[in-house]
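First, the structure itself, so that you have it in front of you.
Not every chain is included here, but those present sit where they belong.
Naming follows writing order (A and B), and every chain is counted from residue 1.
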């Protein structure tokens, strides 16, 4: 695939329209509809694959990915922000949580990308989206507060586990797992055939939203910009190594690398707003949504795919 | 028909606080509230409701002056520093004072 994927063109179109201040805005309800469909479909796809193999065989992979991706990485990112970036404790903690978690939108793009290449990959990857979304939030809260008695962990858990993203992904996973591929044929036209079109609309709106973030870029100095570009590449390299070590295919490695490289802009901001309210939300959103998200889908995804190819050539497998 | 005096508190703030604030209002003695979706601009910049993270709600509570004072102080203490929020109070006449 030499040409640029059309769904990416929708993102670019949205970003340009937003920068030109065109009167273009998906109604919020439509954006929510599109997001709900994406999350459900990603969950369903993952669930179908889960049904094909015993869950237990995945446990070692899961343990490694979650331990490194969700717990260790945010702990590495925090001091960089705190001492190199000179951010306040709360802000450094919050941004670490964003980058230790993952972005469903980026996942959808790499899924579309790898699918369009027609290379095989491990479809249960959707499971990792669910599993990687949560741990970094806990790490972020502890980084901000210490292991504080005052923190209402019950509320945090509820906020996170019962947030819309996780709920829909898990719901989709379970439905896909119970019904299996055959069971879902009757709803295929809606959830699978429309997937790329829905993704295009989602990215159009993401382009518009990203454009509004750009205005805050100037305020926050060059550190955030550099961080927003360098960090995902660094994370992708680690993700590539993880994927290769776990014996994933080239496609699966590229997806895992992208996932690790991505930063949350839905679940984590919501949780941080409630749990670490003194963290400035525009800092973390500017980085994750204004810089890393466009970087990842425009430049990162194909780059990380090359990483995955190289790793498999270099190290074998 | 006799009308009696009450206070009305209007709060404009981030959508994400909705459930927390509703709990608070009830605990502090408010017997009801009305919420509408809103967008706007203030000291924390434009909140244009393009997506949930950037949307506002507008909450109205009709209540006794005492309750209005409690709600105001509570919000001031717990939310004003870290959230986009404004709050203002006005006078209204209501039909059935016992309802509020």
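Brief remarks follow.
We adopt the following convention: a residue touches a chain if its C-beta (ideal position, glycine included) is under 8 Å from a C-beta of that chain, and two chains touch if they have at least 3 such contacts.
Everything numeric in this text was worked out from a predicted model, so none of it was measured.
Chain composition of the entire complex in this structure file, expressed with the shown labels, reads A x3, B x3.
Here, only the chains that are shown with their structure count from here on.
In this assembly, the C-alpha centroid of subunit A lies 35 Å from the C-alpha centroid of subunit B. Subunit A makes touch with subunit B in their complex at residues 25, 28, 31-32, 205, 208-209, 212, 266, 269-270, 273-274, 277-278, 281-282, 285. Subunit B meets subunit A in the complex at residues 14, 16, 20, 45, 48-53, 55, 81-83.
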